[in-house]
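A single protein chain has been removed from this complex, and every other one stays in its place.
Labels run A, B and C following the written order; every chain starts at residue 1.
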């Protein structure tokens, strides 16, 4: 079968032929229909410091997918071949402290498809059947393929009390844009987005931002205060992963407010803890992964109920064999979300 | 000045001339511009058992209002004459356990305008300046006049986690309808409303209900299960005050879900605690009054942000002197919310 | 092997010889060392209405146990033979809405050992290895055997905010007494217990109650108010399962407080919802089962840290073959908790 593989240390991926994967007694074999390219895939493509430390080539890339169950291991009872599925790419151990207390998203022994084991950028994918998410017919493949990052956005938005409060989203990459749509649908009274890329700002406005700011055009502080009754935003979601974004998150949050952290700064970042955090009496929520499977249910209901329109975020839909174009568009800031079909 | 007064025990109100009220050192004198008729006013009109036990005539009715500050007591510093205001009608003591811990909505010594002291169905109203709510210009008088019941709805909707979950509202009186609009804006993935009055069901659909049920046409259980993936609603808000509504709330809520109680049953109601509450592992939130003043801020932001359209709920706008028509419309189920202008 | 079996419909259990149970690929075979008798076992012994509707004889009784792993199914990886274990008797499906969202304690398809399948009142027990709880050496068998009801108590106590607040426990059966000890250890500023049985009141005082009341000696309302600064208890835990206990829970709770419901009334119970629940603005938490496995961790830490002394609750330790004496003691109110050793 075809697969996009990190064949060896170094930049890039290769589209090559590899054997169809085998399945164990609790696994499912999935014929992949569509996949999403995540920022993590881009990091692996670039072979950055994190990738060099974590990835052991060769490995098939990709963790966002939709497909059809083609075969099942002998011990799988709760799902049938032919069912269309997306899936949770975090394969958790089930036995650690966190798995045993309903917090599998921070499992100590997690192995992630496309990172620690073969992923979904291929004609077929093998993974535990317990991780599959059957998809209702009403949900299109291009949406089902990106349930994973939509879930990160849902996890972020529901980390704080959002209903009837203002929300500032710093960084409108794919998850920032999904969070914009979800924050609007989830009850934010005002959605503010700060993003230097003009195309992404425009998408933000289309999916639900009330106000967009360009932080590259100068300090947005005064404009933000004007938009928030002089008090700053009640919730701030840091999704840029930049040091500047992180510092500004604490500057822009209202006293007593909430900061949600999803973006991953590459290095240590210094902040003024006394002035910007402690005296303000804020709460900071660090978000990693997706709550299993509460975020999946909430995302699905929002899609089924027509509460969110995420199509503007999918700027590119290409064929798997054109994957280089997808990575190119993401690396040059021309794409928000790239979906590849098979 | 003119005032609608419960002059003596018995049915009805009278529009009579009374002296303009005086103000103490911490009070404000407000020239009333518009008022809303609450279900409580209707109970007082009818002189029901609760009214007979609580009301000591003569008393001017009404507690929902918007007006303009005309004069201020000598110790008032934080507000100016000429400001347009609505206000919290619960005059709280400030010194009891509940007032001292941010829960003034359950103050032990509360006195309510229009119930325990003269209310706003009059040309002028005197009340403590601390209870006033300055209203931004963008908010129309008819909306500012009904901040009070809108706040009850906000309190109810925010009592449970709503974002991305299904909500069933039982009883579409004014607060049920406001709750419909707010639940939609606050992030419910599906808003279901059960109401026997066809006009109110139609309003519910206009302000945000995805599905409306007529409980008078037969058991809605099967239809509800179909609308909720076979599991019942994740949140149920009981706003009918009827024994049947209360019993059905516990029957219709999903295991592990939330029931919000606002409607006030006149008598004791028996329920199957083991089967419908304890084995289901639900949480029940009893709602009384409005959280001061968090619910006011959230309502205002939703209005300013265009998140809710409450105009369909205001079925009647009449002059103060036509108050009998307003009570008549409410008593016969022809009105949802009646606003009276002065 | 020996087993205490409900062999046929009707009162009582029989100690008979049955075949040693088999194990499937994910199961463990446990050599039982000690078991606890639960109130549910007493209901089954009595063959009450609930038992008649639920139990399908023959079935081995019992669900509270400690034992040693003797053999494991072929797919079990995370545990070894020889490990001492207690276990969660609720065998959950893993695939329903509730299991998938960290709420397995309300699994739709739960099967309970000793109720829906053979239990632990026997020399050997077979159950899924995922449900086992390895027990540290520092914890005695008699304590490990009753992790299950201790978990119900922990679930109840942690359902509401306890730290620095007063707690009234209505009904001092075994779970009420465990809740007394845990409420004290978990930070209640004052623990009040209402119980008609003098022996149980005395145990309550020994394990942590600050004040005990005898509801059979007359209305405890005045004494309760005196003990709670005139306001009622901030948290009330209803653990008697009686109609009178349930009604009094709502009467005795402070405005704005929390009521935790664990006791199961046999019939419908009527309460004054408006006066005792809605106007009071309380929150009601219905508790079913144990949160998996958060309550297990918390119980274990309290035991290891010496935070609770539950020995006074274990009034009887007998041999398995003397089970009739244990049931007799429980049925006549002479026992709080009975542990049987093998």
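Please note the rule applied: a contact is a pair of C-beta atoms (placed from the backbone, for glycine too) under 8 Å apart; a residue touches a chain by one contact, two chains touch by 3 or more.
The model shown is predicted, which means the values in this text are computed figures rather than measured ones.
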- Note on the structure: In the whole complex, of A:112, A:284, A:304 or A:329, the residue touching the missing chain would be A:284
- Message: Out of A:112, A:271, A:304 or A:329, which residue would touch the omitted chain in the full complex?
- Response: A:271
- Message: Touching the hidden chain in the complete assembly: which of C:8, C:77, C:301 or C:334 does that?
- Response: C:301
- Message: One chain isn't shown here. Among B:213, B:297 or B:327, which residue touches it?
- Response: B:297
- The one residue from C:154, C:169 or C:236 touching the chain left out of view is C:154
- Message: To test your reading of the contact rule: which positions on chain C touch the chain that is missing from view?
- Response: 154, 157-158, 162-166, 185-187, 189-190, 210, 297-299, 301-302, 304-305, 307
- Tell me where the left-out chain touches chain A, residue by residue. 97-98, 103, 105-106, 108, 229, 231, 246, 255-256, 261-262, 264-266, 268-274, 277-289
- Message: For review purposes, identify every residue of chain B that touches the missing chain, sorted by number.
- Response: 25, 75, 78, 94-95, 97, 100-103, 130, 291-294, 297
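Quick note on the criterion: only the chains that are shown with their structure count from here on.
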- Where the CA atoms of chain A average out and where those of chain C average out, how many Å apart are those spots? 41
